[in-house]
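With one protein chain withheld, the remaining protein chains of the complex are depicted in position.
In this document, chain identifiers A, B and C correspond to the written order of the chains, with residue numbering beginning at 1 in each.
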Amino acid sequence: MNFSFTEEQQMLQDSAARFVGQDYSFDRRQQDVGRTTGFDPELWQQFADLGWLAVPFEEEHGGFGGNATDLMLLMEQMGKGLVAAPYLATVLLFGKLVEAGTVGDLRDDLLTRVIAGQLQGGVAFMERQARYALADTSTRASRTAAGFELSGEKTLVLNGPVADKLIVSARTGGAQQDEAGISLFLLDRTTPGLELTDFRLMDGQPVANLRLTRVQVTADQLVGPENDGLALLQRVIDEALPGVCAEALGLMTHLTNTTIEYTRARKQFGVAIGSFQVLQHRMVDMFTACEEIRSLLYRAVCSADKPGTAEHRRNLHALKVLTGRRGKRVGNEAIQLHGGMGITDELDVGHYVKHLMVLNSLFGDADYHQQQLATLSLPM
Amino acid sequence: MNFSFTEEQQMLQDSAARFVGQDYSFDRRQQDVGRTTGFDPELWQQFADLGWLAVPFEEEHGGFGGNATDLMLLMEQMGKGLVAAPYLATVLLFGKLVEAGTVGDLRDDLLTRVIAGQLQGGVAFMERQARYALADTSTRASRTAAGFELSGEKTLVLNGPVADKLIVSARTGGAQQDEAGISLFLLDRTTPGLELTDFRLMDGQPVANLRLTRVQVTADQLVGPENDGLALLQRVIDEALPGVCAEALGLMTHLTNTTIEYTRARKQFGVAIGSFQVLQHRMVDMFTACEEIRSLLYRAVCSADKPGTAEHRRNLHALKVLTGRRGKRVGNEAIQLHGGMGITDELDVGHYVKHLMVLNSLFGDADYHQQQLATLSLPM
Amino acid sequence: MDTTLSTTDLEFRDDVRAFFAKAAPEKSQQLINNPDTYKQGVIQWQKQLFEQGWVAPFWPREYGGAGWTVTQSYIYECERVTANAPDVVPFGLKMVGPVIYTYGNDEQKARFLPGILNGNDWWCQGYSEPGAGSDLAALKTRADRDGDDYIVNGSKIWTTYAQYADWIFCLVRTDHSGRPQQGISFLLIDMKTPGITVSPIRSINGVHSLNEVHFDNVRVPLANRIGEEGQGWTYAKSLLAHERTVIARVADSKSRLDRLRELATRELQGGRPMIEDEAFRARFTAIEVDLMALEYMELRVLAAMANNQSPGAESSLLKIRGTEIQQALHELTIELAGVYGGMIAGDSATAADLGHDFGDQARKDFMYGRASTIFGGSNEIQKNIIAKRVLGL
Partner (left out) sequence: MDTTLSTTDLEFRDDVRAFFAKAAPEKSQQLINNPDTYKQGVIQWQKQLFEQGWVAPFWPREYGGAGWTVTQSYIYECERVTANAPDVVPFGLKMVGPVIYTYGNDEQKARFLPGILNGNDWWCQGYSEPGAGSDLAALKTRADRDGDDYIVNGSKIWTTYAQYADWIFCLVRTDHSGRPQQGISFLLIDMKTPGITVSPIRSINGVHSLNEVHFDNVRVPLANRIGEEGQGWTYAKSLLAHERTVIARVADSKSRLDRLRELATRELQGGRPMIEDEAFRARFTAIEVDLMALEYMELRVLAAMANNQSPGAESSLLKIRGTEIQQALHELTIELAGVYGGMIAGDSATAADLGHDFGDQARKDFMYGRASTIFGGSNEIQKNIIAKRVLGL
């Protein structure tokens, strides 16, 4: 039983904390997210130089060989600073899919460029009608002489408007809801027949809907085994989840701290509003929520060396459930306790809340994961 | 739109309030419920003399001809005083089933005695495996030359240990879960083959389990139509529900008021604990809960002239859901805010809570009724 | 105890339906939905109501009220929501109007009430101040006498639609001695008076509806003061209870609940409509039950008001539960939209083009809806009020 960090992990955490605390003001974040890209390319280069883009990749692939703990430490700081950067899309989803699903020169080339900060990626796995059901895939990839022809629509591709390369899930077999029969394909954003519609999520990050009209791909654009892409996708999402929740924890921690500070300073009826017992107890609940999420995060990180086991899956579901539930409450309370100021665009509170809400909706919300947990915990 | 009471209703409420406020102390209640019968027969006689036992019966049957409003007013006061009396079992369930399901001399005789306070009744509709599913009936009534032969077990018969007459539901047809095929039979408690096991619920009220071993009944012991007893039973329960919830509201109101009084008097850290904002807001929630229940009660009473309609059923389900949910919270808070005193047997608080919990479990708890409501509100 | 509609009521309902059928409120509603044509839509609809004589049903008949019973008001509100007709903007008709006809002098009534009724004057409310929030009595905006005028200096905040307003009704401090609640006066100020500037506040839903209003040596005639000097707090307080009753918005929430049900029949997950999802069903019915209770809680308060009982602290209950239910509805709607609940439909593409027709609106509603538990006296303040005035704590 050991919840301490190695010296290297401590250093990673410190460097991320230093960056967030010293170099990354809220004003800068707002400026960055306001760019067409949704982030500052120079900042991305700085992340590459700091080695952060290498964290989750194997050393043999030029990575840092980091584990779930490393990722947790880095992502929590990203959350604290509300950092606008496509780390989830390019590194955790696209990069990790490339690492797990491609081989040889292709893999080496792509990963080298991802780690160097020279390639942006995106993964198109959502569809309009699917909501959170990952298997629900209607985009079709039909066999052709040269490979496959893809037609259909994908939605809400994180980093989509910026991604140079996209990995797209499409059905090579099976019915629309089947787990089997899904394959992943690597596409260039300039592929003929691929049409993107850009828009933004409320936290400012750019996303894209994809329309694929008879897009021609060759067999070597397959990522992972044909028909078994879902398992690969699920594995990569599972690996990303603790990172996503660590980022959410960072957001929640900031919201809690800033609320405590605000209520200590803000006077009403002649006293600091932080002296009102009702508000105190509610801030205790916010603090408790952060401690609970941290506990479940440690729990999931500790079982991350047993991927795909029922134990680890339970831990991931529980983490996502509670992060969703408590995150919602912490966000709402942060706004409420800031009073009128809480609903202004000027203060950082609303922006933290919006990013938190987006994170909590990704990969299934609390209700969804609770039902998934129930299938494991309460077999019928 | 009219939420006022007639002069007669006002008088009924006043007389009940006077009785509870002046003649019925908590000590007396404890004494009464401690008797073998679970109530004081003299008190029952007094209720008869006051005309309360006649309230829900038609005037042509010797009753008061009261409607849902009358019942609500009476039952709320019963709740406020935590009155120990088998009003639900003998009057609202047994009496009303007799009124609706029997005819002629039998009905006149039974109702006269119920109204005069000279007959105690009970209705055996629950079975061990059924939980809240009213249709789930395994007790069988097989046709014989002379009528029927009943075998099986019924549980948790309110007032069972005291009831002179029992109405028992048994299956004359259909499968165990079918709504059709259930019939009701009127039995004497001394019927051969009928065996009772007495015990108590936590609020002190006596109940009985029944074992029926080849109990012989004649066709004229049928209450209501053969095979269609469930509809009759459901109708009588529906009529009783607002009364049950009004009693629960009376209990909740007392718990709220006594908690407010206690926290005003009780000093800690040098001040009345009622001055702590956290406790104040929680008592506001208790008060709000009572107002919400009263609102749903009025709603259900206002639609009681449309029995069996979707509108009225929705109102009943909603009432039972919220009474269950808020009742639980009010009960728990009343204990919590009384501190150590709240968990002593000496104070009335725990006894109000226990009766409230029993009421909320009768005829389906909050979860059950919410699911029933969902089938009406969200047709699939 | 009954809620059966009388023949008169049923006739009234037919009248209301006929009016809505003729008035085509959806046209105004469309204008209102677009920030650029919002004001135009509001005024257009108000003028239609005014012509019908229904713009201020609660006002006394002598000032233009309709003399409706509680039941009729309830019927109107239900039909209004069913017809997707706009509600009137409350600042003139529900807030300052009643203060003027109750506490104003004849000249003030003659001068201000017509413009409130016919929609020519747009009003806004100047209560909250930077740094005062729900602690209204701590207000600092001062009005110092100078001959027949006051000179007003200070700032008001969270002023909804001040950018459209012709007039603002303000609480100002005319005396600095005594308890904070004393020495406050109620002034009506022409927004065109020199020295007034309006700064927009952008909300977290991206919309500009709130403002800060600054007063720099603004000259206001004494004749624009309502009632006695120093009694403004009393006038404002009598108004707040009504405001809170308005805030419960039962009919609107009922309509949202219906809409939510409909959305859930067509929003799918894994091939099944979300209306079959048990978590959704549980959350939906929990809100439904709360709303069913709130509806009758409101009717009970309205019935009491019809019997000339003051809504008093009960209105705080309506405000608390009403806003909590609104937020629960916003929350369930945005979560039904899944990741689309976070989408922003920008200028280039409409929501439908992006494949989702309610995510963007759900987000806006959710975000702006956070304000409902904060403004109008935060829900925490409402609970303090109930604890003190109703429970005697």
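Please note the rule applied: a residue touches a chain if its C-beta (ideal position, glycine included) is under 8 Å from a C-beta of that chain, and two chains touch if they have at least 3 such contacts.
None of the values given here were measured: they were computed from a predicted structure.
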For the chain not depicted, the shown chains it touches: A, B, C
Candidate in contact with the missing chain, chosen from B:E7, B:D27, B:D105 or B:D345: B:D345
Contact residue for the chain not shown (choose from B:D70, B:D203, B:E247 or B:E291): B:D203
Full-complex contact with the absent chain, from B:S15, B:N227, B:S275 or B:Q371: B:Q371
Residue among A:L186, A:L233 or A:M283 touching the omitted chain: A:M283
Subunit C residues touching the omitted chain (full complex): 278-279, 281-282
Missing-chain contacts mapped onto subunit A: 1-5, 69, 260, 263-264, 274-275, 277, 280-281, 283-284, 287-288, 291-296, 298-299, 301-303, 305, 314-315, 318, 321-322, 370, 373-374, 377-378, 380
Where the unshown chain meets subunit B, residue by residue: 126, 128-133, 135-136, 153, 155-156, 176-177, 197, 199-203, 207, 209, 267-270, 276, 278-279, 328, 332, 335-336, 339-340, 342-346, 350-351, 353-354, 357-358, 361-362, 365, 367-368, 370-371
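The criterion applied here is as follows: only the chains that are shown with their structure count from here on.
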Longest centre-to-centre distance from subunit A, chain (CA-based): B
Chain centre separation (subunit B, subunit C; CA means) in Å: 43
Inter-centroid spacing, subunit B versus subunit A (mean Cα positions, whole Å): 53
Subunit C: positions in contact with at least two other chains: 380, 383
Shared interface positions of subunit B, touching two or more other chains: 277, 281
